[in-house]
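With one protein chain removed, the remaining protein chains of the complex are shown where they sit.
Chain nomenclature is as follows: A and B, assigned in order of appearance, with residue numbering initiated at 1 for each chain independently.
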Amino acid sequence: MDALLTVESLTVRYRGRHGGARMGLTALDGVSFEVRAGTTLGVAGASGAGKSTLALCLACLERPTLGKIVLDGRELTALDEGRLREVRPQVQLVFQDPAGSLDPQMTALEIVREPFDVQKKPAPAERTARAIALLERVGLGATAAGRTAGEFSGGQKQRLAIARALAAEPRVLILDEPLSALDASVGAQIANLLAELQGAAGLSYVFITHDLAMAAHLADEMIVLDGGRIVERGLPEQLLLRPAHAATRALVAATPRWQAPGQGGAGA
Amino acid sequence: MPSIVEVRDLHVAYSSRWSGETRALEGVSFALEAGEVLGVVGESGSGKSTLAGALAGLLPPGGRVVRGSVRFEGRELLGEPEAELRHIRGARLALIFQEASLALHPSMRVRQQVREVRRAHRGGGTGIDEAVEGALHAVFGADVARIGSAYPHELSGGQRQRVMLAQAMVCGPALLVADEPTASLDPVTLAEILKLFRELQAARGMALIFITHNPALLSGFAHRILVLYAGGVAECGPAKEVLRNPKHPYTKALLDCLPAWPAPRGAYARLPVIPGDPPDRNAPPPGCRFEPRCAARMEECGVREPGATQLGRAHSVFCFKYGG
Partner (left out) sequence: MIRYALRRMAHAAFLLAGVSLLTFLFSALAPGKYLDEMKLDPRIAPETIAALRSEYGMDQPLAMRYARWLKALARGDLGYSFAYGQPVGPLLRVRARNTLLLTGISLLLAWSLALPLGIWSAQREGGWPDYLLTAGAAGLLIIPDIVLALGLLIVAVRTGWLPAGGMESVGAESMGWAARVRDTGLHLALPVAALVLSTIPMLVRHVRAAFVEVLDAGYLRAARAHGIPRGRLVWRYGLRAAANPLISLLGLSVGTLLSGSLIVEVVTSWPGLGPFLLEAILARDLYVVIGGVLLSTVFLVCGNLAADLLLYWADPRIRSQGEAA
């Protein structure tokens, strides 16, 4: 299977001043990986490892200093703003904090319709119907259409954010810690929804998280970031059962051991 | 051993102009002995933060205790005047909130903030500096000098949480109530803070109520676990029992939701989930709160609420499957 998304030597450097001295900050340093269509790439790392910067670059919200991002043969990093606007719908971002990324005064319907209005397709007559269909697809139902975003619970907001992302008909979803702000049971629901959507629509995911257990559960392949670099990559089981790099080991050690009682095992 | 804190049949409600009366906690009871760690597991809307607030007499505006009793060190706290409660808070009963970044004063240095707590209870004079340095040392180890003079916005999330812990510990309380102290932390920092909690709790023989939405954090740490659902107790018992052999359907379902570690079930496997959403607290339906989402529901469950069933020593469950 060909790679849908290819990232080559992505480097992001910030220049700034801190405490009176000029400083450079390297958020990403020579990051390269591939994501095949219909699969999930898990990106793990501690705080400050560069995960959020990676998310912003992939969603073309941040220009890298060096390197390139290629989506389905098209080099995104070489496009100017005008061309980029056409391609943007194909890569959508779902944020960690659903409350922060949704306007609490807008209704669910308005939020999901917005991408249609911005891209000017489909025809205006169809937009509402499509939006409602998306709401149902993510489990919110048509009755939720008229409620404002502020009235939803955390899990429902995240569903709404996913519906909005889907409205753009993306090929790739960049999910930046989508479950971190949610309760365990709600997170499980959203994780299942994501798995289901991937199976049905052939979406590819870049799943960024520091929750290793969830990443391992959802990912086909994983990379570990530390200090802006990829320090380890491989299949989830490999990384987690036999971590090689210190950063990976630290993450693995920090995740609490858990065996659900229903799995016929002792608790802890 | 005498109980440090004993809560009996606590009912807390919020009233506001637009949503009327919301029942946040109903019939919560538990007891905690000196040096014990009680893990309170609850998801959003379960009432866990209300419980923390009710214990310290610090409910948000609109909240009030409808009935019940909270006995701390043999003394009934509900109904005590604010002036009395103030002496207990911070000194005997310490409270740590979620979101350490919001809980620290933005324009005061760290050392000063810890000092204020000690000063409020033991006054100025000799001993205050030692106590403050001692508390800072206990949470920060070596780096105390630099961090003590820093402002909160110069610190990381984990460091701020440590400052909160120092503030809580500086007067040597008998009970510490921590409301989701690790919520916004990344795993490595979370593990460190958790370790700090365990060490301090063991070293000082403090009773600890650790509130979290992730039961996995409590294994090997809590002595007893209380599971809250939609304002009521689902189950309360010894930690090992509750985690390995949960009785209440909600507890079982919740524990099943968490992805296993370190043995993942493989990609595309579906996580067992609890279908539906938590109930609307403004208009709760009759019967057991969990009934609409319960896989094991029976007819009785939709009619009235179950009472407590004692299963073995200090293990109670609120479910008709076991009597109710």
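Keep this in mind: a residue touches a chain if its C-beta (ideal position, glycine included) is under 8 Å from a C-beta of that chain, and two chains touch if they have at least 3 such contacts.
Treat the numbers as computed from the prediction; the structure is a model and nothing was measured.
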Practice task
Consider the whole complex, including the chain that is not shown, and state which of B:Arg23, B:His121 or B:His137 touches that chain.
Solution key: B:His121
Handout entry: Hidden partner chain, touching residue among B:Asp9, B:Glu76, B:Glu154 or B:Glu199
Key = B:Glu154
Problem - Given B:Glu33, B:Glu99, B:Glu133 or B:Glu192, the one touching the chain that is not displayed - result: B:Glu99
Completion exercise
Where chain B meets the left-out chain, the residues are 56, 58, 86-91, 94-95, 97, 99, 102-108, 116-117, 120-121, 151, 153-154, 164, 167-168
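Going forward, only the chains that are shown with their structure count from here on.
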Completion exercise
Chain-centre distance (mean CA atoms) for chain A and chain B, in whole Å, is 31
Practice task
Show which residues of chain B lie in contact with chain A when the two form their complex.
Solution key: 43-45, 156-157, 186-191, 213-217, 219-220, 240, 243-246, 252-265, 267-274, 277-278
Fill in the blank from the handout: Contacts from chain A onto chain B in the complex sit at residues 40, 46-47, 153-156, 183-189, 191-192, 195, 199, 210-214, 216-220, 236-237, 240-241, 250-263, 266-268
